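As you look at this complex, bear in mind that one protein chain is not there, while each of the others sits in place.
Should a chain be cited, it is by its letter among A and B, assigned in written order, with residues numbered from 1 in that chain.
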Amino acid sequence: MEKILVIGSGPIVIGQAAEFDYAGTQACRSLREEGYSVVLVNSNPATIMTDEETADRIYIEPLTPEFCERVIERERPWGLLATLGGQTGLNLASQLADLGVLERYGVKLLGTPLEAIRKAEDRELFRSLMREIREPVPESWIVESEAELEALLDTAPYPCIIRPAYTLGGTGGGVARDRDELWETGRKGLKLSMRSQLMVERSLLGWKEVEYEVMRDSKGNCITVCNMENLDPMGVHTGDSIVVAPSQTLSDIEYHMLRTASLKIIQSLGIEGGCNVQLAVNPKSFDYYVIEVNPRVSRSSALASKATGYPIARVAAKIAVGKTLDEIENAVTKTTKACFEPALDYVVVKIPRWPFDKFRTGDRRLSTQMKATGEVMAIARSFEEAMMKAVRGLEVASKDLTHPDTSLSDEALEDRLRHPTDERLWHLAEALRRGWTVKRVNEVSRVDPWFIEKLLGLVEVESRLVGLRTEPSAAREVFREALDSGFDLSTVARLSGLAPEEALDSASVRLEPSYKMVDTCAGEFESDTPYYYATREVEDDAAVPQNPISVL
Amino acid sequence: MEAWLALSDGTVYPGRSLGAQGTSVGESVFTTGMTGYQEVLTDPSFAGQLVAFTYPLIGNYGVNDDDFESDRVQPSGIIVKEACDTPSNWRSRRTLAEFLRDRGVVAIQGVDTRALVKRIRSGGVLMGAVSTVGPDQALRASREAARYDDTDFVGQVTTRRPYAWGRQGREEIDAPASPMPVRMAVVDCGLKHNILRRFAALGVRSIVLPSTVTADEVKDWRPDGVLFSPGPGDPARLGGVVATARELLGWRPVFGICLGNQILCQAVGGRTFKLKFGHRGGNHPVKDLLDGSVTITSQNHGYAVDPESLTGKDAEVTQVNVNDGTVEGIRLKGAEAMGVQYHPEAAPGPWDSRKYFAAFVEQMTAAR
Partner (left out) sequence: MKPTVVVLGSGPIRIGQGIEFDYSCVHCVWALQELGYRAVIVNNNPETVSTDFDTADALYFEPVTLHDVAAVVRHERAEGVVVQFGGQTAINLAQPLEQAGIRVLGTSPRSIAMAEDRGQFDRILADLGVRRPPGAAVNSLDDGLRAADRIGYPVLVRPSFVLGGRAMEIVRDSSSFAEFYREAESASPGQPVLVDSYLAGTEAEIDVVSDGEDTLVPGLMEHIERAGVHSGDSMAVYPPIGLNPEVQWEMVETGRLIARELKVKGLMNIQFAVVDGQVYVIEVNPRASRTVPYLSKVTGVPMVQLATRAMVGRSLAQEGYGSGLWARHEGQSRVIGRQEFLALGEPISPVYAVKAPVFSFQKLGKVDPALGPEMKSTGEVLGIDRTFEGALYKALVASGVTFRSRGQVILTVAEGDKAHAVGIGKLLVDQGYSIGATQGTHDVLSRSGIPSEPLKKIQEGSPNLLDRLMAGQVSLMVNTPGPAGQETEHAQRIRRACIETGVACVTNIDTATALVRALTLYASPLEASCMTLGEYLATPQKVN
């Protein structure tokens, strides 16, 4: 039996959380299904991938080139799968290749070739590839002197972002709206930078951020597993953004324009496995820019897998050992193939979970550096329901869109909307509660009006619930509306001051939700995968076992 | 306002009115595309059908002035879970509800469309009606309606008179906006504008002709190639167009899309059959048997070519559906002709199979 070495992602850190245990575990199972024996290295014991049930030979050793070399020396694996262990796994594989370890022991690197990974991760290589295939990347310049800065004043696109290199805590950067500001901020930045270097880049603040999860096999077949739209526009790391799948505000042409671009990119890179493409989209035109490509299974892949039912890591592992998409079974339907694109008949909302309940002194502003430690996801047949479920699943101070602290002044609130923090969602709701128009909230926050309208609808339901305190006769109607909008019974009770269970006779409003299935195909094919979500609907998909006999 | 969807098997789904008042009948089908409702609403292949969208939020990006696939609304009605009243997109001009009202389309929202899909999936497509009048009226209408398969939809959707499509879009036949290298005759059985737009982008001027056109009339236009368009209804009803196609095979390169593919198959003696619930959506994988590649395609058909019926005929199956193995593409022997069962023009759907249009343009250019 051929051995494959799988590298895990090590400890949980921000930006590299449990998703890699999920991905690694799926990959190990997938490889064993194909008849390989799996050797696993990971320094994190709290993982399913380091279980006997998952891998054949388990090394709980430090993820350093030295220890990995020793493992390779002992095990002599045929192949190495590193694209499922996050950046840690990828970096380690890259180091092992550079040190000649892979060559020395004749280990074949499986999946996306290192060359492709470098092209995707090296800023300059990536930009030149994008230019070659005529996909737009945001213009940027490296400036190393005042003279160079001066020369740029006329050509720079405004607004532009200035990032001094090598400063503590990213200080000294900023946005320049015109040449005066570029000159001022740029000069300061040059002084602050330890190496007198700064980068000036076209600002895409306020553009929509859209992601595509894509897969490609060694024969060049490509699919997109799903696309996702960030509620937070460009400027907030996607790991810190509220993300919705599928995209909500893109027309068919826009959806497929970006999809086509994403496929073109992975085709040109030569990805073999999963990949994540991030794009910035002008909310007022067909313009877009390619922002970043993650040439591996990522946090977004885990989200996309759960959002669609498509097991990206499992399929990526099979692609890595040479299978093509049309040869791999769709593990959900079991009747179709992995070479298709999931169709969703529900809405998915992901909200990050930040650690600021612990780090009270921490900088809560969200920007391009991810700060969330985890995330929740919710599925429902309406955006409102999914949003409310996600919010109450976060386990933060508020279980809904009301916030315990409403003392913020209008000025402070506007500032928070302009410079989002982990409490952005609540600040958006608070602004709407104060009667700010959708237009105003959009202008300040740059969040797409579609999302703001939806939040407004929820805030209105909230206020109708509060209204029941003085006018309880409308309770039945308002309760129904609130439940249909995803409000939790306890929130309904808290806001209205009434007990909904008592106010509602079961004949008029059903308290319990229906359960629908996530089946990758919007019901088109039969599927018996028991993956369910609750929603306010008529029919139930979940087969309930009838009166089981108690053995307890 | 209340509305009801009734199926001819007696199932009634209550919901709310979306669009115009009244009753509309059609074959109940579903499409799994998550975007592209405006294109679906104007795609002639949906004529005579009540289209349910499996994606629950429809109308999110409004209705714009550009993404029309024909000049009118084609399905008899639509069925959605939730229609968006507050669309957001830079090109949006009106809400979905406004558009449907303006065009007099009776539609329904608030339906558990997944429940409907499961019903259609297990029982097959069936006649249905949407009504704002009452559930009984809806049920009666669904049962009294003429059967979908018995109706001549192509005759209803084809162009009345020939027109041309050039770089700037629709134009008079005698007045090309700018010269174009290739000229293609299009037999319109229910054409989508994006077919014309895509070919125009490849330097092809299209002459769009009614489905009743004869082979000689086509030849009179001196085209470099002939395209048989997609369209609605049972392909077996189209004896006239099939005869036209048969005469044109071998004369110039011929290309068939969807219904056009089925016309070509019949022209060489093949037969079609009705699928239980068809293929409608933008996620169907198709394998090209010639090079082994798989492409994700846009599909909209309720009938398929019976591969058995092509045995011994001058046709070869070149593409198949990865999910159910049905025929997705053919090549005719002895003639420069091919057909695809799906929609390389997309609109809505993925753009991955555009290469087949380019290949046809090459054929036409070479044949000049």
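The criterion applied here is as follows: a contact is a pair of C-beta atoms (placed from the backbone, for glycine too) under 8 Å apart; a residue touches a chain by one contact, two chains touch by 3 or more.
From a predicted model like this one, the values you see are computed outputs, not experimental measurements.
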Displayed chains contacted by the hidden chain, counting the whole assembly: A
Option from A:70, A:118 or A:202 whose C-beta touches the chain left out: A:70
Selected residue (touches chain absent from view) among A:162, A:176, A:378 or A:447: A:378
Per the touch definition above, residue among A:4, A:17 or A:198 touching the missing chain: A:17
Residue in contact with the excluded chain [from A:202, A:264 or A:399]: A:399
On subunit A, residues whose C-beta touches the chain left out of the figure: 10-15, 17-19, 21-22, 25-26, 43-48, 50, 52-53, 57-64, 66-67, 70-71, 74, 168-170, 194, 299, 302-303, 305-307, 309, 311, 331-332, 350, 353, 355, 357-363, 369-371, 373-379, 389-390, 392-395, 399, 488-490, 512-513, 515, 518, 529-534, 540, 542, 544-552
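Here is the rule we use: only the chains that are shown with their structure count from here on.
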Complex contact set, residues of subunit B against subunit A: 13, 30, 32-36, 38-39, 54-57, 60-61, 64, 67, 81-82, 84, 86-91, 112-115, 117-118, 121, 281-285, 287, 292-296, 322-323, 346-352
Subunit B-touching residues of subunit A, taken from the complex the two chains share: 219-224, 246-256, 259-260, 263, 283-285, 324-326, 335-337, 339-347, 381-383, 448-450, 453-454, 516, 521-526, 537-539, 541
